[in-house]
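With one protein chain held back, the other chains of the complex are shown just where they sit.
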Amino acid sequence: MNLEILLFSVFALVSAVSAVMTITRKTPVISAIFLILNFFSLAGLYLLLNAQFIAVVQVIVYAGAIMVLFLFVIMLLNSAAESKIFSDNRVIQYFAVFIAVFVFAQLAYLIFFQHPGEVINPQLAESIKAGTIENIGRQLYTEYLIPFEIAGFLLLAATIGAMVIAKKKFE
Amino acid sequence: MIEQYIPIFMVMVFAIIFGLGVIFASKIFGPNRPNKFKLMPYESGKDPVGDARERMSIKYYLVAMLFIIFDIEVIFVYPWGVEFKKLFADFGILAFTPMLVFLIVLELGFLYIYVKGGLKWD
Partner (left out) sequence: MDIWSIVIETSIKIFVVVNVLLLTVSYSVYFERKISAWAQNRIGPNRVGWLGLLQPFADVFKLLLKEDIVPDKSNKAIHALAPFLALFVAFSTYAVIPIGPEMTLFGYTFSLVVADVGIGILYVLAMTSLGVYAITFAGWSSGSKYSLLGGIRSAAQMISYEVSMGFSIAGVIMFSESLNMNVIVQSQAGWMWNAILQPIGFITFVVAAFAETNRMPFDLPEAEPELVGGYHTEYSSMKFAGFFLAEYANMAIASALIVTLYLGGWQNPLVDIFGITGITATLMQIGAFLVKVLALLFFFIWVRWSLPRFRYDQLMDLGWKVMFPLSLINIVWVAALIMIFNL
């Protein structure tokens, strides 16, 4: 059997199952664990698309950094507050359904009408070269220099925002 | 390309098997005689008081948020670092200034938190 298809099946299955488990578990910490597993298998899928750098960044940033904050927040709530997060708020429930339908429609449109598969370079060597860190560095610091600096200011805004929110609690 | 990564997958599969083996080993070999006092949370010999899961200082959250921001910053530095010698050969000092600006911008945020006392632990 073709190795790529075998690995794709494994990662796709794991990511689909873990995504379903994330939203069906009652304990938020278990949900978070499945979300980490989901990010991990997505990294595997990126790897199969020859995007090595994106794959490893997916693990470092999403599974390694963002989920740590998620877990800090979930773990340090007491058990009573934990069960209330999702169940007690009607508005959030309607909003969640709306977002889900919207994202599904968007993805369906992209897949069936835009044919994203055709954008990928069919030449294997070219495709591998596009995903290397050297190529990303070259592109980012020549052609995409302005968006890069803007990203810097965006992160500055996030830093100050984090401090402002936390500051209220200090006093 | 994916052939390169087969060893990594194999190492991970081996690590999973090894980990599971260690976790279940004492279930198989060790005795199992639980009693009420054995299963109490340890609190230096006294009966445990209250719930273990108290809410924590806001500073831990602040550290986690700062970590996300600077982790993303590190990720931006790597592609530049790998390509720096070649960029320097092509553009001279102009290869260095964009990263310097980026670092200074982010350090302004760091200084803001420092000055406001967000990094003060007591």
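Read from first to last, the chains carry the letters A and B; within each, the first residue is number 1.
We take it that contacts are C-beta pairs under 8 Å (C-beta built on N, C-alpha and C of every residue); 3 or more make two chains touch, one makes a residue touch a chain.
Everything numeric here is computed off the predicted structure, so don't read it as measured data.
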Options A:42, A:65, A:140 or A:166, residue touching the unrepresented chain: A:65
Interface with the unshown chain - residue positions in chain A: 3, 27, 29-30, 33, 36, 52-53, 55-57, 59-60, 63-65, 67-68, 71-72, 75-76, 132-134
Sites on chain B contacted by the missing partner chain, in the whole complex: 3-8, 10-12, 14-16, 18-20, 22-23, 25-27, 29-34, 38-44, 48, 52-54, 56, 60, 63-64, 66-67, 70-71, 74, 77-78, 81-86, 88, 93, 96, 99-100, 103, 107, 110, 114, 119-122
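Just so it is clear, only the chains that are shown with their structure count from here on.
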Chain centre separation in whole Å, for chain B relative to chain A (CA means): 17
Chain B - residues contacting chain A, complex: 1-3, 5-6, 9, 51, 53-56, 58-62, 64-69, 71-73, 75-76, 78-83, 86-87, 95, 98-99, 101-102, 105-106, 108-110, 112-113, 116-118
List of chain A residues in touch with chain B within their complex: 3-4, 7, 47-48, 50, 52-53, 57, 60-61, 64-66, 68-69, 72-73, 75-79, 124, 128, 133-134, 136-138, 140-142, 145, 148-149, 151-153, 155-156, 158-160, 162-163, 166-167, 169-170
